[in-house]
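Removed: one protein chain of the complex. Kept in place: all other protein chains.
For chain A:
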Amino acid sequence: MTPEGSLLAASDLHKTYGATPALDGAEFSVHPGEVVAVLGPSGSGKSTLLHCLAGIIRPDRGTVRYADRDLTTMSDADRSALRRTDFGFVFQFGQLVPELTCLENVALPLRLNGARRKEAERQAREWLERLEVEEVHRQRPGEVSGGQGQRVAVARALATRPRVIFADEPTGALDSLNGERVMTLLTDAARETRAAVVLVTHETRVAAYSDREITVRDGKVKDLLAGLR
């Protein structure tokens, strides 16, 4: 059953790699505008959960419902299209395209969704401003600092105004000050646009930017608030 009002919800997820169960009956839900931190020790299944929720991998069993659609029964092409239009991604290392300028990187998802170059670059510029890195718009990712590159990556994830943002250790490669600024900008923008955020992190100070947390242990999810809802 999908929790009432949730935008993305997973139920009884199972995923096994070889003989190793990565997910063993995991449950999850997130509401629009809500930031949920996914905590747990290394190898507990956090990233596998995120990949299942984002439709990057298909679970062996269980359902992932996003806005009344079941991701687990959709075709690969449909899931790819959904990821492009409705989901945004931020990873530990920005994964920007090295040959493109920072502005072109942010404009890229807008272009892929059909926006004309001028309009895409206008919007991209606004997001770079919002993320306080407007000055690097002509530079390539290799020419900017780690903190700047990660802000460009966040700008790119937000540019298409996704309804869900998946962030996997988004501050893992940053120093404390940069990490905190990125978290503030990311969560402020998400709350303002009513985007849901699934935030995988092992840093509790980063998790403190969330509205609530769940803990993954041995592929099972412990949601301490679940009983109170």
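Operating definition for what follows: contacts are C-beta pairs under 8 Å (C-beta built on N, C-alpha and C of every residue); 3 or more make two chains touch, one makes a residue touch a chain; residues count from 1.
The rule is short, and it goes like this: contacts and distances are computed from a predicted model.
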item: Undepicted complex member, UniProt protein name, chosen from "Acetolactate synthase", "Rod shape-determining protein MreD", "Carbon-monoxide dehydrogenase small subunit" or "PadR family transcriptional regulator"; value: "PadR family transcriptional regulator"
item: Absent-chain contact - pick from A:P41, A:P98 or A:G146; value: A:P41
item: Option touching the unshown chain, where A:T16, A:T72, A:N178 or A:T215 are the choices; value: A:T215
item: On chain A, residues whose C-beta touches the chain left out of the figure; value: 39, 41, 184, 203-205, 207-211, 213, 215, 222, 224
